[in-house]
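Here the complex is missing a single protein chain, while all its other protein chains stay put.
== chain A ==
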């Protein structure tokens, strides 16, 4: 990533070197505070899809507590034990209510973006009201580079070349050819979209739904937008009548 993580490095001889890094972690959204239920669900999931389970073996996961009401009693210790028993490595929690944050602290789990818990009960999609800052990249994103706009939109003024990867929790705008991989709404926001002035991407994805566009596609090389409706990914012209 030009000028951010790498630039933060200090080339100073010494015992340690502090540098920034961007990691993609699996997020496990807890739907019930019951540890026993979680264990059963994990077991079912493993039997249903052994390949995916093998992939997740010893994988670091973030525990999303957004579905657990703040006042519900949460046996976090037991839940952690169940996860570790299932060969998952919990590395943090997010969307934790204040009481849950304290609990996580007791178990030495970092709070990740804990302040963004939507007001309960959830009425409107949280993303519609979420305040977003945008990350602006004014250089080409080149092969092998990875740019992630955490918690907001990503705007690329230069080309995103083949072999590059751009990710955002919000929308992705590319005002140049998009030739690499673009993943919008990576933390699950299905209303996120991808906009580009020429669609030549290796992969486009919104909230986990993905598609690998091919040159015979009608929108190939055209100004396009990518969005989802009803769990379907659509690629459409930019500036059409219905946009």
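Side notes on the structure shown:
In the analysis below, a residue touches a chain if its C-beta (ideal position, glycine included) is under 8 Å from a C-beta of that chain, and two chains touch if they have at least 3 such contacts; residues count from 1.
Throughout what follows, contacts and distances are computed from a predicted model.
Per the UniProt record, the absent chain's protein name among "NADH-quinone oxidoreductase subunit L", "Electron transfer flavoprotein subunit alpha", "ABC transporter substrate-binding protein" or "Septum site-determining protein MinD" is "Septum site-determining protein MinD". Across A:112, A:159 or A:172, the single residue that touches the chain missing here is A:159.
Checked against the full complex, the one of A:100, A:145 or A:228 touching the unshown chain is A:145.
Remark: the residues of chain A touching the chain excluded from display are 1-3, 5-7, 9-11, 13, 139-145, 158-159, 161-164.
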